[in-house]
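Here the structure comes first, spelled out in C-alpha cells, and everything after it is commentary.
Only one protein chain is missing from this complex, and each of the others stays in its spot.
Lettered A, B, C, D and E in written order, each chain numbered from 1.
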Amino acid sequence: MRILVVNVNTCESITQAITRQAQSVAALGTEIIGLTPHFGAESIEGNFESYLAAVAVMQRVMAYDQPFDAVIQAGYGEHGREGLQELLEVPVVDITDAAASTAMFLGHAYSVVTSLDRTVPLIEDRLRLSGLWQRCASVRASGLAVLELEQDPERALQAILQQAEIAVREDKAEVICLGCGGMAGLAEQIRQRSGVPVVDGVTAAVTLAESLVRLGLSTSKVRTYAAPRAKAIVGWPAR
Amino acid sequence: MRILVVNVNTCESITQAITRQAQSVAALGTEIIGLTPHFGAESIEGNFESYLAAVAVMQRVMAYDQPFDAVIQAGYGEHGREGLQELLEVPVVDITDAAASTAMFLGHAYSVVTSLDRTVPLIEDRLRLSGLWQRCASVRASGLAVLELEQDPERALQAILQQAEIAVREDKAEVICLGCGGMAGLAEQIRQRSGVPVVDGVTAAVTLAESLVRLGLSTSKVRTYAAPRAKAIVGWPAR
Amino acid sequence: MRILVVNVNTCESITQAITRQAQSVAALGTEIIGLTPHFGAESIEGNFESYLAAVAVMQRVMAYDQPFDAVIQAGYGEHGREGLQELLEVPVVDITDAAASTAMFLGHAYSVVTSLDRTVPLIEDRLRLSGLWQRCASVRASGLAVLELEQDPERALQAILQQAEIAVREDKAEVICLGCGGMAGLAEQIRQRSGVPVVDGVTAAVTLAESLVRLGLSTSKVRTYAAPRAKAIVGWPAR
Amino acid sequence: MRILVVNVNTCESITQAITRQAQSVAALGTEIIGLTPHFGAESIEGNFESYLAAVAVMQRVMAYDQPFDAVIQAGYGEHGREGLQELLEVPVVDITDAAASTAMFLGHAYSVVTSLDRTVPLIEDRLRLSGLWQRCASVRASGLAVLELEQDPERALQAILQQAEIAVREDKAEVICLGCGGMAGLAEQIRQRSGVPVVDGVTAAVTLAESLVRLGLSTSKVRTYAAPRAKAIVGWPAR
Amino acid sequence: MRILVVNVNTCESITQAITRQAQSVAALGTEIIGLTPHFGAESIEGNFESYLAAVAVMQRVMAYDQPFDAVIQAGYGEHGREGLQELLEVPVVDITDAAASTAMFLGHAYSVVTSLDRTVPLIEDRLRLSGLWQRCASVRASGLAVLELEQDPERALQAILQQAEIAVREDKAEVICLGCGGMAGLAEQIRQRSGVPVVDGVTAAVTLAESLVRLGLSTSKVRTYAAPRAKAIVGWPAR
Partner (left out) sequence: MRILVVNVNTCESITQAITRQAQSVAALGTEIIGLTPHFGAESIEGNFESYLAAVAVMQRVMAYDQPFDAVIQAGYGEHGREGLQELLEVPVVDITDAAASTAMFLGHAYSVVTSLDRTVPLIEDRLRLSGLWQRCASVRASGLAVLELEQDPERALQAILQQAEIAVREDKAEVICLGCGGMAGLAEQIRQRSGVPVVDGVTAAVTLAESLVRLGLSTSKVRTYAAPRAKAIVGWPAR
C-alpha cells in the first residue's frame, strides 16, 4: 500500500519530519511518500496562505505520476481536503480530522494546541465543518510560529506543555491534539509530562488511511465529492 | 467610491451580467468595476473549482492596479473571502453572506435556490461558518448548471420558481435568495410569481459595501484577518 | 426617502442624540424623523420596560400621519420589532440586528458592550432569536445605567472601553457593537483606543434601511409577519 | 393558596373556559381566580396582538388588589412572562413552558398543535428562548382560528386530531401539547383517539404553580428578573 | 397515592435521608416509600457505578410487590431512567430532570453543584439528553465525595456555598440545583446565604410526580418507552 503524505508548507524540512513521523507507525508493507507543494508559503499561518496551499496540494497530488492508495493532507486546520476528495478515487484523510476523531475515542473532551493565535479560528472552523467540534474543549495557541516550532523543539515543548496543562486544568480537556505539522515528534514527551494521551495528527492519519484501504472504503461519489464536471479550465496545469 | 465586483467563474458573460446587475443599484458616485479571474473554471460547481477560484480571485484583485474602496466576491457558496480579508484594508463582502444577511431583515426564515444539487453542501457549509445558517429554511437546487442558468433565462426562471414555491410551502421560507451569479436579473420576476421577497446577492452586496464604506468601517485586523506575515512564498502572485 | 427612527425610551434627549446620529450618515435625500414614544419608561433596562416600549413604539409609529419608507427601532435588545413588521408594509430595522449583522462583515466574532448587567440576557435572547448569536463572543455590561451613559460621556467612554478591551483580549472579539442608544457618538473614540472596528447600531441601521428601500425590498407577508387579522381590539388607540 | 390565571385574549368566554379547566385539577384549598385583560385583542394570533397582550396581562395582574400566591399566563407562545417575573415576588408560570416541561417527562419528543399557521413561529421562538425546544418534534397548525377552536369543539377536535396523528407518525412525537387556550377540555378525547399522552397547558401550569408554592420557591431576583429600577414612567396605570 | 423513591446508592442512611426529604413536601394522602437497591455501590460517583445502579434500581422497583402510582429515581446524573419508563406504566421522574425543569421556572439560567469533579460530565450528559441543558450555566463540583457530603453537613454546606457563589457571580446562574442525594436538607441554608433560589431534586420530584398522577398523565408507550418485547432473558431475576 502506498500513501502520499502531502505537506501544506513549502518548507522541505517539515516534509521530511512529517514523512519520518508517518513512517514510524506505518504498517509493514505500507510505503509512505512525502510530497512538498510546488508553490505556496514556506509555512501556513492564515487564510490566504491556507487557500494557496489548498490548490498547491491538489496540484502536487495530481502531478504525482505513480499509483497510490490514499492521501494524507498534513496541515492542521487548512483548506482543501474537499477538493482532493472530488479529484481522487482513493481515500483522503486530513490530519485535523484524524487527530480529533482519534482523540474522541480516548476521552470525554479534547483540546488542540497549535502555533499562533491567528490560526486558532481556522482550526475551529474546520472542526465545525467536519462535525468534530462538539467535544473540543478548546483550541489554544502556543504562541510560536510554525517554523519556530520546527526549529526549536525544546522551546516548542515548553510552550505546548504550558498550554496543554491549562487545557486540562481549566478547559477540562482529557486528551491533547498537537495542532501543527511542525510539532512532529513531541507527542511522547508531552504525554509523559501532562499525564494525558497526546494525539499526533500525522500518525493518527496513517493508521486511519491504512484502515480505510484495508476495509475497501473510499470517498462517496454521489453528491458532495462527485468528480468535477468536464469543463473549460484555464491555468490549472494538472488536468 | 470604487467597488470591485469579482466574478468567481472565468466566463466573461457572467462578469458582464454581474457588473450590469451591480451598476443597476449602485449609488450615484459609485463606480463598479467588474473583474474576471485570470485562471480557473468557466463555471464553479464544486470544491475543486471553488478552491481554485478562491486563489484566482485573490490573484485578480491583487493584480488590479488602481485604488478601490471595497471588494465584492460574486460567487455563491465559494471559498476565499477570508483570504481577501487578510490581504486587503478595504471591506470585503461575499454575496452569499450579503444575501442571507439581507433576507434575515425581511422574514423569519429564508431559502436559497441554487444551480446543481452538488453545490448545495458548499452553500450550507459557508452559511454555517458565517453564522447565518440558523434561519435558513433550506438550500434547494434548480437542477440547472451555472451556464445553463445564464444562457437560458426562461428555463432558469421556471426551474427556480418551482423550487422557490416548494421552499415557501414546505420549508416555510418567507424570503428567497438567488444562489448563483448566473441568475442575475431574475429576482423581480420570481418575486412577482412567488409572492415573497427575492434577494439577489450581487445587488444586496453593493448596497452593503457602500454602507460599510460610508460608515468608515473595514475588516478588523486584530486576529483572524490580520495581514499575512512576511515570509517566503513561491509561485505567487502571478503563477 | 423618509426614515422614522423611534427611540424606545421616553427620554427626549436620547431621541435627539439618536436623531443626530442617524442624520450624520444619512444619504443625500434621506430625511430622518426622530420619534419619542407617548408612554413608557424614561429609560429601558429590563423586560417590563421593554415590553411596554414594544407597544409604545408600535403606537407611536401608527400615530405618525405622514408617509415614510422605513422604520428603525432604536433600542438595543428590546422587544417589539416583529409587531411593527406585521403592522407595516415598509421595512423595519432593529438596531440590535443592524449592529450584529454589520459586525459580522468585519470580523470573525463580535462583542456587545451595553449598559447594566441586567440587560445582558435581553440582548442575548434577542440575538438568539434573530439568528445572529453564533458569532457573538460576549455581551458585556459597562455597569452604567442608560441615563448615566447619556449624561456623562467621559465616564461612559472609560467604562465601555474597559469592557471592550476585555472582550478583545479574553473573549476574542474582533469587533465591538455599542449596545445602547445612550452611547451615540462614542464609536470613533472607542475604535481609536481599542484598535478594533466599532459599530454603532443607529448608523448601521440607517444605511441598512436605505439599502432595503433602494433594493425595493420589504417585509415578507406570507406567514410570520402577515398583517394582523381583522378583529375586535379594546384599548389600542392607533387602529 | 390563590392562583391567578390570566387569559391573554380579551374574549370572556375563553377566560371562563380556562378558569374551569384550572379548577378541575386544583388541589383542595387552591382558589383559582380567572382574569381577563382590560385591553387588547379578543384573540391573539400574531406578534402585534401578543405584545399588546403582554402589557395588558401585566396591567391586569398589577390591578388585582388582593393577595395571591402564583400567576399563570394562559397564552400559548405569547410574550410577556419575563415582565411579570420582574414585577412580582410570587412564581409565574407560562402555559407554553408548563406544557412542554410536563411533556418532556412523558416521552422522548413532543409536538404542539396550535391554531393558525401564522402563530407557529411565535411558539417555536418562545420554546427556543425557554430552552425547551430541543425535544420538540414539531409545532403544527390545526388551521382553525382561536375563536373557531373555542366555538366549535367538534370541528376543533377533528382538526387537532389530524395534526396530532401526523405529528406522531411523521415527526415521531410521543406526546401532544394542546397549543391554544381555546382547546380547553379536548385533551382526554384526543388522548383516547391518538393513543399518546396529551398535555393541556393550563392544567399542567396549575399543578406546577402549586408545586412551586408548596416548595417555597419563587423567581430569582439577582439578575434577569430583578424588580424594575425606580424611574419615571409615563402612561402606565398600574404602578 | 403511593410514590416509590429509589436511592441509587446502596448506602441505607442516604435512603433514609432522601425519604425524609420526600416526606417533608408530600401532599396529604401521599405515601412515600423509600427503597434501597439490592446490589451496587454504596455511593455512585462514576459511569461503572451508575450503570450498575441503573440495573439495580430497575431490579428493586420490579421486586416491589405492592401497587404504586409513580417512581422517583433519586440519583443525580445517573443512568437508567429510560429503562424504568419501558418497564412501568406509571410515571417515572428522575431528580436530575426534576431539579433542572423546576429551576427553569425560577431564573434565566441555573447551575448544578454536585459532589466530585468526575461526576460533572455524567450530569452534563444527562442534561444534554434530557433537553434541559441550554439554560444550564455550569455544573460545578464541591470536591466532596457523596458519603462525605452526607456525613459532614457543615463541611458540605461550606463547600457547596462556595461553588454556588462562584456560579452566581461568574457563570451568571440565577438558581442553584443541589446535585447529589447526599445534600438533602441543605437547600434552605444555601438559599439564605447565597441569595438565590435553591432547588432540591428530591422535593421537586415529589411535587412533579404528584402532579403527573393528578393530571392522569403517564409515560407514552408508542415508541421509545414501549414495553420491552417478549424475549428470552438470562439472569434477570425480576421478570
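Some notes on this structure:
By definition in this document, contacts are C-beta pairs under 8 Å (C-beta built on N, C-alpha and C of every residue); 3 or more make two chains touch, one makes a residue touch a chain.
None of these values were measured; they are calculated from a predicted model.
Within the complete assembly, E:A54 is the residue of E:A26, E:A54 or E:I176 that touches the hidden chain. Those residues of subunit A that touch the chain absent from the view are 25, 27, 91-93, 97, 101-102, 104-108, 130-135, 168, 172, 174-175, 195-197, 199, 203-204, 207-208, 210-212, 214-215, 217-220, 222-225.
Annotation for subunit E: contacts to the undisplayed chain at residues 10, 38-43, 45-52, 54-56, 58, 79-80, 82-83, 85-87, 117-118, 121-122, 125, 128-129, 145, 223-226, 228-229, 231-236.
Throughout what follows, only the chains that are shown with their structure count from here on.
In terms of their C-alpha centroids, the spacing between subunit B and subunit C amounts to 27 Å. Residue positions 108, 172 of subunit E are each in touch with at least two other chains.
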